[in-house]
Each structure stands twice: as C-alpha cells, then as structure tokens.
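Taking it in order: structure first as structure tokens, then the write-up.
A single protein chain has been omitted from the complex, and every remaining protein chain is retained in its original position.
The block that comes next holds chain A.
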Amino acid sequence: MAYKIKSAECTVCGACEAECPNIAISLKKGTYVIDPAKCTECQGHFDSPQCAAVCPADCCVPA
C-alpha cells in the first residue's frame, strides 16, 4: 500500500513534499520520490492521498 511518482511527468515543484503527513517524499538526484516504507496512502490522516490531490501533473499514482 503505497503511492509512487511517475518521474517522467513530474515538474519537480515540491508541492507534494510539503503536504505529505509522513515525510515520505524527498528529492533524490533531481526528482521527487516516495519512500514506500513510509507512505500510508494518507490513511488515518486525510480522506485522500495528499500528494495526488495537490500534484499539478497528476503523476502521483498508486504503486
């Protein structure tokens, strides 16, 4: 149960990083990545995965 970022479409804006309640998202070698071990799909925090809701490129998707 985790989300991932389709890096080819990511604009590297960092909006997702700021919203993640689990600090699962970080910048690695110029692109943002989700650490599947930390991602809970936002369950227990919010109704919907925050990264997907904020992403302007709609590139945060279920892994």
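Here, a contact is a pair of C-beta atoms (placed from the backbone, for glycine too) under 8 Å apart; a residue touches a chain by one contact, two chains touch by 3 or more; residues count from 1.
Assume contacts and distances are computed from a predicted model.
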item	value
UniProt protein name of the chain not shown, from "Metallo-mystery pair system four-Cys motif protein", "(2Fe-2S)-binding protein", "Nicotinate dehydrogenase small FeS subunit" or "FeMo cofactor biosynthesis protein NifB"	"FeMo cofactor biosynthesis protein NifB"
Which residue of A:A15, A:V33 or A:V61 touches the chain not shown here	A:A15
Where the missing chain touches chain A, by residue	11-15, 17-19, 46-48, 50, 53-54, 56-57
